[in-house]
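Of the protein chains in this complex, one is absent; all others appear in place.
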Amino acid sequence: MPSSVALTVARYRPEMESEPTFQTYEFPFRKDWVVLDALNHVKDSLDGSLSFRWSCRMGVCGSCGMKVNGIPKLTCATFLSDYLPGPIRVEPLDYFPVMRDLVVDLTDFMRKLKQVKPWIIRKEEKAPGDGEYLQTPDQLDTYKQFSMCINCMLCYSACPIYGLEPSFIGPAAIALAQRYNMDSRDEGAAERLKILSEHDGIWQCTFVGECTKVCPKHVDPAGAIQQYKLTGATNWVKSLLLPWGAR
Amino acid sequence: MSAEPHYTLYHPRWYRRRVSVWWWLQKRSYTGFVLRELTSVFVAFFAVVYLWQLRALTQGPEAYEQFLARLTTPLFLALDTVAFLFVLFHAITWFNLTPKAMVVRWRGKRVPDWLILGLNYAAWLVLSAAVAFVLLRE
Partner (left out) sequence: MERITPLLWLLFSAGGTVAALLFPIHFFLTGLAFPLGWLEAPSYEFLHRLLTHLVTRLYLFILISLPLFHWAHRFRYTLYDGLQLKHLTVLIAVLCYGAALVGTAMTAYLLWDIS
């Protein structure tokens, strides 16, 4: 175990510079530290001007996504000891505008998420007195994996299509749309189909598969997208052959 | 939210990195992805070769002999070897991705990926054997 380790962190201070730079910080190595601990140590003791987002520090809030040695990771779940001897490169997530240092602007995703209507849509709501909506464990199983998404945006940062085509709706949004489409309580699949089958919807995806690789919650957005492509295509064929059909 | 924010003193300039045209060389998995996509070119190559063979067959025995002779030239043998490897790469990556795209539910439970994969490879073997049997029957 080395006695000290270095972090090379991307800095961007718009009031001072027009391009990001790198700054290296060296500090004593602690084998149980994650990258987030190191960043907090840097901010507390070495350089208070370093800016970054974090919250729960246990992998459920999705705030601390950054690139560690080029790969998008949750910094609260990335151990320093896996990257020895260092120096470890920490950069902001790709394909989002950098506001400052390691902080990126996520408005684009927030807008797209709202567009896919990630809530239960019903033609008629049950009154509370009529009881709950019942769901079997098998019905839960069809969408549970997609409900694990913590909106950490690592998938957007890994998706080259999103980088090349910023209007692409993106892996997490589609996975979350699928989470609601597959929910037995939901009746809104037709509404979501419209936004998802646009040019910048599911058809932009070419199944690179990077999103699934980096997802810390094993949501498998790539799988969700391909499954939805099949559903979308069969719906299209059905609507062609049975234009009067009730769906 | 407009795509072109109006920068002011209290809204500093955000940094947007341009994606390089060589983006696919920057990560090994990206390069693998592009190679996988390029297998389609070799798939088309073979479709055209087969179309060419079909045309030769409709034109008579001499045309067919000419076609066969062309395929034995070193140029075509080299091309065919490279293309065959790419077609194999296509088949293997295609089968590996099928379980992700096709989720089959049997009696409420999801059919496991290895079973879908196994069925695909089994179909591949059976169909290949059938084709070989038909073409080598003489």
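Note that the chains are named A and B in the order they appear, and that numbering of residues resets to 1 at the start of each chain.
Rule of thumb we're sticking to: a residue touches a chain if its C-beta (ideal position, glycine included) is under 8 Å from a C-beta of that chain, and two chains touch if they have at least 3 such contacts.
Please read these numbers as outputs of a predicted model, since none were measured by experiment.
Only one residue in the set A:Ile120, A:Leu140, A:Leu164 or A:Ala190 touches the chain that does not appear here, and it is A:Leu164.
Chain B residues in contact with the hidden partner, per the touch definition given at the top, are 19, 21, 24, 34, 37-38, 40-41, 43-44, 46-51, 53-55, 57-58, 61, 64-65, 68, 71-72, 76-77, 80-81, 83-84, 87-88, 90-91, 94-95, 123-124, 127-128, 131-132, 134-138.
Contact residues of chain A toward the unshown chain are 160-161, 164-165, 197-199, 203, 206, 229, 232-233, 235-237.
The criterion applied here is as follows: only the chains that are shown with their structure count from here on.
One inter-chain figure worth recording: chain A and chain B are separated by 28 Å, centre to centre, where each centre is the mean of the chain's CA atoms. For chain B in complex with chain A, the touching residues are 1, 3, 12-17, 19, 23-24, 27, 29-30, 33, 37, 97, 100-103, 105, 108-110.
Against chain B, in their complex, chain A makes its touches with residues 12, 14-15, 18-20, 70, 94-95, 97-100, 105, 107-108, 111, 136, 138, 141-142, 160, 163-164, 166, 206-210, 213, 220, 222-223, 226-227, 229-230.
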